[in-house]
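Let me give you the structure first, and then I'll get to my questions.
Note that one protein chain is taken out, while the other chains of the complex remain in position.
Chain nomenclature is as follows: A and B, assigned in order of appearance, with residue numbering initiated at 1 for each chain independently.
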Amino acid sequence: MLRADDLSVARGGLRVLDGVSFTLTSGEALILRGPNGAGKTTLLRTLAGLQPPLAGRIESEPDALVYAGHADGIKSMLTVRENLSFWAQVFGTSDISAALDAYELTALADRPAGMLSAGQKRRLGLSRLLVTGRPVWILDEPTVSLDTHAVSMFARVVRDHLAEGGAALMATHIDLGLNEARVLDVAPFRAKTPGIDEFDEAFL
Amino acid sequence: MIALLMRDIRLATRAGGGFGLGLAFFLIVVVLVPFGVGPQTDLLARIAVGILWIGALLACLLSLDRIFALDFEDGSLDLLATAPVPMEAVAVIKALAHWLTTGLPLVLAAPLLGVLLSLPADGYLPVVISLLLGTPALSMIGAFGAALTVGLRRGGLLLSLLVLPLYVPTLIFGAEMARRGIDGLDTTTPMLMLAGITCGTIALLPFAAAAVLRVNLR
Partner (left out) sequence: MSSIWVYANPKKFIDTTDRFLPWVSVLAVVCLVIGLIWGFFFTPDDYRQGSTVKIIYLHVPSALMAINAWLMMLVASLIWIVRRHHVSALAARAAAPVGVVMTLIALATGAIWGQPMWGTWWAWDPRLTSFLILFLFYLGYIALWEAIEDDDTAADLTSILCLVGSVFALLSRYAVNFWNQGLHQGASLSLDKEENVADVFYHPLLFSIAGFVFLFIALVFLRTQTEIRARRMRALIVRDRMKD
């Protein structure tokens, strides 16, 4: 469903990862690991189409990807329900009750999002993935500020998603208990610094 | 796309959204000018069009940086960029929402403030029409400027520096049209030019704004 072929990505004009290749098929989860600053976020943003790769190819089915980054894009002045139904409308779906249920947000549905705790906001951010109806999830540190209960909630949702033929690619440090997930360590792909004399067109 | 428009309008009109700030600013500018130039009615009547146009332009400028900056900070813009909505459409919708919440109220308030400036009776219709034709261009050009400066700290001042020169043609033709209306001259040429600039702006600038947004999201 998603294939990266010999991908090079850059952050701030500097090449950080080189030659990343992987395939993600239906029902599969791939977990990115690597030290801070290794380029996980950059790789995910590149895959999501937010920035062009320096080299290599990304192949995916059309309209298959959905991205969730560090920030949840929640409007604090709108209620939980309004926040979620906005994204449902943008992605052309309508049913948000399943998403609210999955993250136990139904009771909070009419509360302004600004009054949620950090963990509740994160749950709202993650529930957005369900209303998009897209099969391939690209997640950047999805479990930040979640408690153990919420983490297991998230793991269950991901497992259900995979069982329905979806796929997930995530950067995380926490063990989600997703035993079937493959792990891709990005450290070996770290880009080598070119020699001083190799300055050319791109200054990289 | 309608969802995005409704959301932006809802955000702007809800508490803390800044709706009405531009309007209040417009009022204050118009009130302050007579203090500066003196209370002579004939003088005010002569410069009323200019004051209304400059006031509307500055009030418009005031809320520009909110067009994209808030969505950029809370990550919505990233998510919108990966959503099945073209960036060009996002730019247009954002500009439209800005116009509906800032430009349109200014147009509607202009006749009232015209009274304060003893705008000649013949002037009301041309002023309203010129503002109605011109303010959409101000919002669209502003959205482009806001897109340019979205990633910058202290982008607000730079935004004014970038956007105000781009406002020159709109201001010239808009104010000229209103002045000619007051003098009983033919307003066709400036009106067509004004409408042309607005149409051209709305047709072409979304592409520039979208390109700039994509660069800023990288």
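One rule holds for everything that comes next: a residue touches a chain if its C-beta (ideal position, glycine included) is under 8 Å from a C-beta of that chain, and two chains touch if they have at least 3 such contacts.
None of these values were measured; they are calculated from a predicted model.
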In the whole complex, of B:4, B:79, B:119 or B:148, the residue touching the missing chain would be B:148
Hidden partner chain, residues of chain A it touches: 12-14, 193, 196, 199-204
Chain B residues that touch the omitted chain in the full complex: 144, 148-149, 151-152, 154-155, 158, 161-162, 164-166, 168-169, 172-173, 176, 179-180, 189-190, 193, 197, 205, 208, 211-212, 215-216, 218
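One rule holds in what follows: only the chains that are shown with their structure count from here on.
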Measure off the straight-line distance from the CA centroid of chain A to the CA centroid of chain B, and report it in whole Å. 37
Can you tell me which positions in chain A touch chain B when the two form their complex? 45, 48-52, 63, 65-75, 77-78, 82, 86-87, 89-92, 128, 132
Mind pulling up the chain B residues that touch chain A in the complex? 2-4, 7, 10-11, 14-17, 71, 73-85, 217-218
